[in-house]
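A protein chain is absent from this complex, but the other protein chains hold their places.
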Amino acid sequence: MLTLKEIVAALGGQLHGQEDFAVHAIAPLNTAGATHISFLAQPKLIKQAEETHAGALILAPRMFKLLQGKLSSAVAVIEVDDPYLYYARLSQLFAHSATPSKLLRHPSAIIAADAVIDPSACIEAQAIIETGVVIGANCRIGAGCVVGQNVHVGAESQLHPRVTLYRDCRIGQRCIIHSGAVIGADGFGFANDHGTWVKIAQLGRVLIGDDVEIGANTTIDRGALGDTVIEEGVKLDNQIQIGHNTHIGAHTAMAGCVGVAGSARIGKHCMFGGAAMILGHLEIADHVTVSSGTLVSRSINAPGMYTGIFPAQANADWEKTAAVLRQLPDFRQRLKALEALLAQAGASHHKE
Amino acid sequence: MLTLKEIVAALGGQLHGQEDFAVHAIAPLNTAGATHISFLAQPKLIKQAEETHAGALILAPRMFKLLQGKLSSAVAVIEVDDPYLYYARLSQLFAHSATPSKLLRHPSAIIAADAVIDPSACIEAQAIIETGVVIGANCRIGAGCVVGQNVHVGAESQLHPRVTLYRDCRIGQRCIIHSGAVIGADGFGFANDHGTWVKIAQLGRVLIGDDVEIGANTTIDRGALGDTVIEEGVKLDNQIQIGHNTHIGAHTAMAGCVGVAGSARIGKHCMFGGAAMILGHLEIADHVTVSSGTLVSRSINAPGMYTGIFPAQANADWEKTAAVLRQLPDFRQRLKALEALLAQAGASHHKE
Partner (left out) sequence: MLTLKEIVAALGGQLHGQEDFAVHAIAPLNTAGATHISFLAQPKLIKQAEETHAGALILAPRMFKLLQGKLSSAVAVIEVDDPYLYYARLSQLFAHSATPSKLLRHPSAIIAADAVIDPSACIEAQAIIETGVVIGANCRIGAGCVVGQNVHVGAESQLHPRVTLYRDCRIGQRCIIHSGAVIGADGFGFANDHGTWVKIAQLGRVLIGDDVEIGANTTIDRGALGDTVIEEGVKLDNQIQIGHNTHIGAHTAMAGCVGVAGSARIGKHCMFGGAAMILGHLEIADHVTVSSGTLVSRSINAPGMYTGIFPAQANADWEKTAAVLRQLPDFRQRLKALEALLAQAGASHHKE
């Protein structure tokens, strides 16, 4: 529970309404009740804002003007430039106020004698911290995590339970890593010896910048010789696979199930829809958006949005489309032949 | 080992044969031996049934009639309406008879003092049960599981080793959750602040109904504000990703590697083939089947089967098809031009 006064003190904005109004939770416009705060981020939802039962609203100045006279006088308003961004910050405030404190070092954690752990860091039950590890201030190392030899974790970073960090990897400050993530497993590299695969030991590391978030069960492989690098501010959703020696530029975001093959070099401020696949050794420019389900098999040198999706159809229609698809090269021939025939006919016609 | 008498007593069906015949295992028709029971679920396999060496067979009445005189008189038969369903129930009977008992509370488990755990529940080695947790009767919490604060797990539910349940989630009765699954990690939500992503704290929960099965390394994200909901009887295979605030209707089944983006609303009794992808904020009606590898980018309002797969070809053929694919819009123009030319020619011809 937070009062509007506490909220505005922490996050700014101009308050119109009772300072001591107590907000119990954030809720969407259409389900909010009298003790909730809501926000209007998309102009098309203005009708919902008119009819909301929320006790408080976060509004941009233009929307606030449009809604004046239409809102109940009981509704408090926080006027801010970017309501969605304000909602993001407010959600963190609520999350923070709900987080209970834990034992700083659970006695069941197994911590190497030479590990350097900031006294403010919380090491949860059965976490394993190996030799040479360095853990910064206010970190959380969740239950059952395994932090391999010589790993460094920067201040304020949060590892949820059951994260595995292989040896020598580096995690920046204020990172969040979700359960089941595996950072630094071997890249997929083999030499072929007469049909048998000979393993190429993966001698590089994974280097992760500040403010990176990594989703549940996501995997990031260590480099073969050099390192795999994830720059600051990158956000990776769940179940993503990042191959060895990949380099991902700052503030790039990838939705769930994306795969990136080895040695890809991806720019800054890119966005990848779910299950997009990037083949190896490609370069992707800054500010590129790749649609969900799109496989990128060549480098992309210019910003913009790129797509390659087979449109879903009713199955019977798809069967017809797919059957004809294989005949496309033949269609081309036939089109050409028809055009040639008509050109000739036209010519001969004129001659006649 | 079960006798036919025990099987029929537990599962019903009309027995033709020796009650005290001891069945050692279930086996497919073509590999079964004299101590095995097999089943005929597809009429096209009737030839295999004729030639099977199984000691006992599960048959539908029609198949039993067709096979009479063709089976060795030594073969026992259980006559049932739906042999495949009977096989499913029988497989559970065999699995159950093979499950050894374990210590109810392994001393290495770490259980919060205020957790409410039914005395019949089995908490395996190094499981971690946090404060406020409620665990129902006859549950199994596998080795190394982490059950977060205030999680409730309904009676008879089985968590295999190394499952993670984030705080506040609800698991119904008789659920099965496989190793590596992560339930309740943060949804993927950020607001953009001049190119930098600001995290939206994920304040909702995951609510899972009764009789849900969740595969190995599957991830289900908690809601941003409201909850992510998986209704009763849903079956999720391995490596599935369910985004925040998704709602999946009862008895829907999804094969491995499916991805569902945030806020999708999926109906009851749907089926999704492997690696199908559902974009966010879509609605899928009840009784919809989506083929493997199909990306659904628009809502589907009518039951039926939907597909969007690029057919695999020999690579040289595919290269030709793919090259021509990009010329399709051009083909349309050329077709139109030819048709116009011919229409004109036809007209002028008639005029001549």
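Order of writing sets the chain letters: A and B. Residues in each chain are counted from 1.
Everything that follows uses one rule, which is that a contact is a pair of C-beta atoms (placed from the backbone, for glycine too) under 8 Å apart; a residue touches a chain by one contact, two chains touch by 3 or more.
Quantities reported herein were computed from a predicted structural model and do not represent experimental measurements.
Taking the complete complex into account, A:Ile128 is the one of A:Ala22, A:Leu93, A:Ile128 or A:Ala155 that touches the chain left out. Touching the chain that is not shown, out of A:Ala10, A:Ala95, A:Ala285 or A:Leu335: A:Leu335 (per the contact rule at the top). If you put the hidden chain back, the residue from A:Thr52, A:Ser91 or A:Thr164 that touches it is A:Thr164. Even with one chain removed from view, subunit A keeps its contact list with that chain: residues 110, 126, 128, 131, 144, 146, 148-149, 162, 164, 166, 180, 182, 185-186, 188-193, 195-203, 217, 219, 221, 224-226, 239, 241, 243, 257, 259, 261, 275, 277, 279, 289-291, 294-298, 304-311, 313, 317, 320-321, 323-325, 327-328, 331, 334-335, 338, 341-342, 345. Residues of subunit B in touch with the missing chain: 25-28, 31, 82, 84-85, 87-89, 91-92, 94-96, 100, 106, 108, 125-126, 142-144, 160-162, 176, 178-180, 211, 213, 215-217, 233, 235, 237-239, 251, 253, 255-257, 269, 273-275, 292-293, 309-315, 318-319, 322, 325-326, 328-329, 331-332, 335, 338-339, 342, 345-346, 349.
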